[in-house]
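Okay, structure first, notes after.
Note that this complex is displayed minus one protein chain, with the remaining chains in position.
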Amino acid sequence: MGFTDDSDNDLPDWLSDLGSDQGDEGIEYGEDSAFDPEEDKPEWITNDPSSGFELPEEDEEEVPDWLAGLREQHSTSTGPKTDADIFLSDDDDLDDQDWLENIRDQYVGEEGEGEISPEEELDIDFLDTIQALKAEDEQEEPPVSDDEPTVRLQDYFASPEEEMPAKEDTPDWISGLPSMGFGDRDADQPGEDEAQAEEEADTDWLRKIRDQEAAERGEPVEESPGEPESDIPEGRYPKEQPFSETPEVTGSLPAWMETLQTSGLVLPSEPDTDEELAGAGYSDEEISTLFEQDDLPDWLGSDSAPDTGPSAEPSAPSRTPEQEEDEKPIERAELPSWLQAIRPVEAVTSVAEDHLPDEQEALPSGEQERVGPLSGLRDVLPAEPHIIHFGTPPRAIPGFELTEIQRQHADLLKSMVGTESASAPTKRRTVANPQQILRWVIAILLLAFTFAAFWLSNSFTLMLPKPEGMPPENLAVISLVNELSAGDQVLLAVEYQPGLSGELEAASAALVQHLLLQDARIVLVSTQPTGPGLGDAFLQENFKGDDYISSRQYANLGYVSGGSAGLLNFASDIRQTKADMAWDQPPLSDLQTIQDFALVAVLTEDPDTARSWVEQVQPLLENPLTGQEVPMVMVVSAQAEPLVYPYYYTDPQQVAGLISGIGGGAYYETVTGPSIAQHFWTAYNVGLVLAMIIIAVGSIYNLTRNSLSGLSKGRS
Amino acid sequence: MKKFISNFRAPLGMIFAISAGLIMLMTYVLPLDGLRAIILNIVMIGAAAALVIGVFNLLAVHVKRVEEDNKALGSLVLILALVITFVVTLLQEYTGFYPDWLPGSDWLLTYIQVPVESALMGVMAVTLVYAAARIVTQRPSIFSMIFVLTLLVTMIASTQFGMDSNLGQSVQTFISHGLASGGARGIIIGVALGTIATGLRILMGFDRPYGG
Amino acid sequence: MTSFKLIMIMAFAGLMLFYYFLGKRRNLRHLRDIPAFYRLRGTVELAVEDGTRIHVAVGRGDVLSPQGASAMVGLSLLRQIARVASDSDHPPLATTGDGLLGILAQDTIRVCFEELNLAPNYEPTLGRVTGLTPFSYAAGTMPMIFDDAISANLMIGSFGSEAALITSAGERSQTKTLAGTDNLPGQAILYATAHDPLIGEELYAGGAYMDAGPMHEASLHTQDVFRWAIIGLVIILSLVGLIQGLVTP
Partner (left out) sequence: MLIEMTLLDLIGMLVSFVLTVLVLLYAFDDNALFRVAVYLFVGVAAGYASAVALKDVIFPRMFGLERDQLLLVLLWIVLLAMKLSPRTARIGNPAAGLLVGVGAAVAVGGSIQGTLIPQVLAAGDFFAPSLMRQSFQAGFAGQGIGYLIRGLAILVGTVATLAHFHFGAKPAPNQIPQRYHLIEIISKVGQFFIAVTFGVIFAGIYSATLTALVERLAFIYQVIQLFISGL
């Protein structure tokens, strides 16, 4: 797994049937035909109802989830991949590489000298094992419940050569035992004969924790010759992952014990939804990964031969690690991962895809890690050895009690694992000094010079720009406002963020001043939550000398939620949208629709907001009966000007006029008289010139330095 | 029962998404204004409710920080500010006895939100100058140089000198309303294409970001 | 015009489906090179190995507006990254500036944790709303970048000019930033301040380049078809306009 194709998310249900036709063709993105678990139910399931295996849909209530998960794994291990399988694939597909399985096989092999008979298979059943543990004291046969899943492992163990594939069918609960160190029971028992090893019931399973400690201390460990699976590679022991989860506590055991147990014992049950099952059919989920084997350094991916992963084929011959070692191609030079990361993927994937037969590509490789940095490695700790089902608590085991010594050992193990799983504390990253110093210099210069412009404002002030240079879009706004009559309603959309209030207020102060001079009636509205408050503050702070403003005769329609959808709704029916307003009283009583406004002015810094007004509102400004259109003008931040301007440039115009930034406000103030823009103008120009100098000098310096360093490198 | 529910969770979400989306889409191409109004009416309540739910998310993060670290002064300040602002704003709206001598929501907006946000915007000026001065080093290419040149020319045209100069205005007009307008149109159209594709993926059920 | 819109939508959807099934038959990706995405892959890999956290900023785009589409792309990438990095010491962290997006980001991460059977490790705070207005979102994200062992910022969604605050925080903490937004001012900011900017439409290609599914690649091919159709239309219409301007009646 890795960056996987979003297969379960990708194909909608309505397409899944369609897609299934393409399944065989769906090399790159998977096998859609795998969607239906019923269709692809393995024969051994369908032919053997007594096996206890049923599809997840059946008898869901009666069977505990861990059992359901168990049978699910088995039912799918020979059949098509389900969603669960995809996520299990790291375990399932590991086959003989899975160290958990190896230990399990060692466990079994010691009983039967590497041969597992069908009868003995039952011994590895979960309840048997638990009862075997219990039998240490009670010496009685473990009961087998009716709904206990009986695994037909003989199907997998058809021949000695096929022993390894059988291991993949081993339930994870078995795998989980050794994964916690329980299976390595012979570690400190050199010379112990196999007969003794067979008496599993007589072995204190908790004592194995101590045994493993001893083994790790370097005490001799006897390993069965000819059993490659007993060669547990160093580093295969799980450290934190099996314990990194906290399954629910049943109460029958100490919580941590249940955690241990469930971490290893319980399998993930069937996917939660049919949809997930359907989505599971995408084998591309497993093929196309972020850390695709093709993306990996050669030393990681070299042993990932395409023919080594038929985990979905129980009859496929498997290989021992030795065999695999023999088959490994000569390792290539190692590439660091960062270099791999910047290597074009296509170039790499295409090579691998040329080598990969499509059918096999669609199948998950059974021998590689697919998640995280270990992706592509073989013989490594499984990335997710603790795949368990968390949905339901594990079933309590009656009569299971811990002795004090067992508890002490368990506590010891828990403390060891606890430290392993603790995450490293976060560290704050340091800042490089030269960058910091450069930033300081810029900040000091900018703040000092701009502030000095105010300090020296009595002796040095710039005049506003000449009105002759006023651009036509500014003139258009002025002429539109000039055409307004006294009492005309103007919708003022306050659509800027508080942080932009400085610029937008400087840009629009002259416009509002002009509107008030024309005795226009102002109605505020906003799709920003802060908009109504900002609009109020803007009018009250800057125009409180006007009676119309100070007596709050203007209307504030408030906040319209829902983004552009809300805006569309507002434009469609302003009364319904703001039903709480006093529409039967002035100043709103004259307004029935948005076409009753004489002018719409949008104050915004965001081109998307401007676009929303153009897209959603502007088409509705035309009166369908009279054909007259309410003009829409915009006061925008300088950053939005190039983006809003095209709406002005179209014919017919979608935006009838435009004022941009403090420059536009400055032009307008040459007509209406000085206001905010004039107040800021000098400092603004100082800051602009200073920034230009810094950027120019900085760029030239950097270019020169780059050139010089390039020259010196060339010489050397 | 669990299985039954689990079977229908994501599909239900998808059914709602697709059906509501398709109906809404039809209102753009067919005269179904009434239907669109009904959907939008409901949707807007939901969008506003989602905003309030977002507040709970924000609170949860910072409450956790305060619980984990007693020195998380900032988080504590955030929680208090949020709760006080929320309560004050609603009290002012729905009770007639909110005293004038206490800071109201307008006060909080005017004297806290606006100045901090404006100052943050102002600080960005330093960041932008710094970034622009370094871009030719950070990403050395001919296009970075074009970027810086255009930036400088536009800035010159925005000064008093540039605005009063016919040449400055002509150059600014050509760059901003000619070259940049062309580039912006291309980008806008491209973004629109991407938006349509993304929307259609959701409407066809391929993307299900709602838990599916 | 009504029927034109309908036909256009149908054609777009039909082409997407066509390329979807066509893409399933192909072995190779038929897409151009976008280096930023390769570097993102490497960055994610390094972050997982390094035990550091990836920050995915989904932005503040309103889901009920066209800007929401870019956030959907961000969620797609979040999903891809969460699938890889969720079982690391520091699973990816998503920040949003919108309540509904926060819910969707949480959902995305939660579903990934469930898919990986890591559900108990999931914490709702992995999907955070750090502010409910654009600037408060950016401001709320800044301290998190400083404090949470972030090694990479992936900003995919709708950001305006306030994105400079986030990239600035990333730059100060020496954190790699890959970013794309649908907002043009945001793009200009990211062009100058992000390490790996995604320009314009490249943002919407995120899913295809990060293997989010064949439909994502199909979308890009469909966009290409419409792109050239639009280019043709634009040239024809502008030439008609030019002739109108030159030929004096």
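Chains here go by letter, A, B and C, matching the order in which they are written, and residues are numbered from 1 within each.
The rule we apply is simple: a contact is a pair of C-beta atoms (placed from the backbone, for glycine too) under 8 Å apart; a residue touches a chain by one contact, two chains touch by 3 or more.
All values reported here derive from a predicted model rather than from experimental measurement.
Visitor: Taking the complete complex into account, which shown chains does the hidden chain touch?
Guide: A, B, C
Visitor: From the list A:P467, A:P529, A:P587 or A:P674, which touches the chain that is not on show?
Guide: A:P529
Visitor: When the complex is taken as a whole, what residues of subunit A touch the one chain not shown?
Guide: 344, 346-347, 350-351, 354, 431, 436, 439-440, 443, 446-447, 450-451, 454-455, 499-503, 506, 529-530, 532-533, 558-559, 561, 563-565, 568, 578-580, 605, 611-612, 614-616, 619, 637-643, 646-647, 649-651, 654, 660-663, 679-680, 683-684, 687-688, 691
Visitor: Considering the entire assembly, which residues of subunit B contact the chain that has been omitted?
Guide: Subunit B touches the missing chain through residues 6, 9-10, 12-25, 27-29, 39-58, 60, 73-75, 77-86, 89-90, 93-94, 100-103, 105, 107-126, 128-129, 132, 143-144, 146-151, 153-155, 158, 174-193, 195-196, 198-200, 202-203, 208-212.
Visitor: What residues on subunit C make contact with the chain left out of this view?
Guide: 1, 4-5, 8-9, 28-33, 62-66, 68-69, 72, 100, 103-104, 106-107, 110, 119, 122, 124, 130-133, 135-136, 139-140, 142-143, 146, 161, 164, 169, 172, 184-185, 187-189, 191-192, 199-202, 205, 208, 220-221, 223-224, 227-228, 230-231, 233-235, 237-238, 240-242, 244-246, 248
Going forward, only the chains that are shown with their structure count from here on.
Visitor: Rounded to a whole Å, what is the gap between the Cα centroids of subunit A and subunit C?
Guide: From the centre of subunit A to the centre of subunit C is 12 Å.
Visitor: How big is the gap, in whole Å, between where the Cα atoms of subunit B centre and where those of subunit C centre?
Guide: The answer is 14 Å.
Visitor: Distance between subunit A and subunit B based on Cα centroids, please, to the nearest Å.
Guide: So the centre of subunit A lies 20 Å away from the centre of subunit B.
Visitor: Would you give the residues of subunit C that are in contact with at least 2 other chains, written as numbers and ranges?
Guide: 62-64, 66, 76, 132, 135, 161-162, 182, 184, 207, 213, 215-216
Visitor: Which positions in subunit A touch two or more other chains at once?
Guide: 9-10, 272, 497-499, 529-530, 562-563, 565-566, 642-643
Visitor: For subunit B, which residues are in contact with subunit C within the complex?
Guide: Residue positions touching the partner: 25, 28-30, 43-44, 47, 50-55, 57-58, 60-61, 64, 74, 116-117, 120-121, 123-124, 127-128, 131-132, 135, 138, 147, 184, 186-204, 206-207, 209-212.
Visitor: For subunit A, which residues count as touching subunit C in their complex?
Guide: 1-10, 19, 22, 25-29, 83, 87, 241, 244-247, 268, 272, 284, 288-291, 295, 337-338, 340-346, 349-350, 353, 358, 361, 371-373, 383-384, 386-390, 423-424, 426-432, 435, 497-499, 528-530, 562-566, 605-608, 611-612, 639-640, 642-643
Visitor: Would you tell me which residues of subunit C are touching subunit B in their complex?
Guide: My answer: residues 2-3, 5-6, 9, 12-13, 16-17, 62-64, 66, 69-70, 72-73, 75-76, 96, 98-100, 102-104, 106-108, 110-111, 124-125, 127-132, 135-136, 138-140, 143, 161-162, 164-165, 167-168, 182, 184, 187, 189, 191-193, 195, 199-201, 203-205, 207, 213, 215-216, 219-220, 222-223, 226-227, 230.
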